[in-house]
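Every protein chain of the complex appears in place save one, which is left out.
Entry: chain A
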């Protein structure tokens, strides 16, 4: 193998990044912007299939972070970076703004402090408002609102497209994406680290650990013992699109001594989301929803916005956050082992991802990795739009005229066309499973949950069976 932009030199990569979630993909993309070869290793068969796929999909300003922390700084910076990146790549974002709603005296009294905290975090646009103004913006809230705090910069974003854009961008810049590569052991050699994986060895000079829920395990393979990940399950309910007029902005709870509470948020797909719960688990794969979770959320929803819970539920799911015993992000370089940890990245990692990547790059450079920016970078990818705020292919007369596949709607609930399914199967980071297709196109994610289109989508996926260098065997059927 010859050395060149992004190619490993004699089978040894300059950097191996473990974990192709938002953080890992962002770091691989950042490093591939320099003159180094990068491998992005993912244990699962798709990018963004762990903590990154199931969060509340809010692009945070960082107004409520703990001032002075790394998290505060990186979320604030990441918010700006991701807004710009979304604009450049077509990641669906809607600047809906948010309102923290106070329902009791304790919450009402907390609002001015939260405004001060936002300012300490560098966010100066919050305003304390009275109940009339809250109801003007959110007339369907239950009775009993005492006041609110506006956070106009909070936005909703498509977390799936974000992850895909970053991974696609990394690949276009030369990153080698290695799916189904679960790291099982680490061997440190003179100048080279060998990562033993479920799909063979990968050798690299430097290693970045962005393994999310598995970051503590990988960290121990490198000889450290500094933190433990506790999977914190968050269950969410997604309501029918017909409920969307009820919530045109994010309704945030006021954080109190009893935790962060439950939010109501519109989604970029045109639904309304209620959640999350917060429950510490030991099983790092348990993404089941629970009876208690549903009951809790529906009771909360009933108190916040009774007409919302009267609507049909489109989906219920659970995500696992990589909570740790550490109060801040844990991003540290270990020059001796040529190793960098990006751990303890909670749900804010979606907002902070691009800033984390910048920060990681600086730390690696400081630790001795030579990183020269390239001047021959390809343009960032233009991602297929799956958001409701922007024209979708089924609405685009010119596109359909050029290619009638965009005029054939396959998934009726979500209005996904045959052309989009075909494209997702042949994309630079293609869909290999029906789950992967769901995240790339929204197919089967609607109110009928694939009852009408599931068989057709499965047939299309087989017809457009993906072949690419990082492809694995398609594994599922409907």
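The rule is simple: a contact is a pair of C-beta atoms (placed from the backbone, for glycine too) under 8 Å apart; a residue touches a chain by one contact, two chains touch by 3 or more; residues count from 1.
In this text, contacts and distances are computed from a predicted model.
**Student:** Going by UniProt, what is the name of the one chain that was not included in the view, given "Branched-chain amino acid transport system permease protein", "Peptide ABC transporter substrate-binding protein", "FAD-dependent oxidoreductase" or "SusD family protein"?
**Tutor:** The UniProt record for the chain left out of view names it "FAD-dependent oxidoreductase".
**Student:** Of the residues A:67, A:131, A:255 or A:316, I need the one that contacts the missing chain.
**Tutor:** A:316
**Student:** Just name the one of A:69, A:188 or A:290 that touches the chain not displayed here.
**Tutor:** Within the whole complex, the residue contacting the unshown chain is A:290.
**Student:** For chain A, which positions touch the chain that isn't shown here?
**Tutor:** 241-242, 285, 287-291, 293-294, 298, 312-317, 394-397, 400-401, 404-405, 407-409, 412, 415, 447-452, 454-456, 458-459, 476-478
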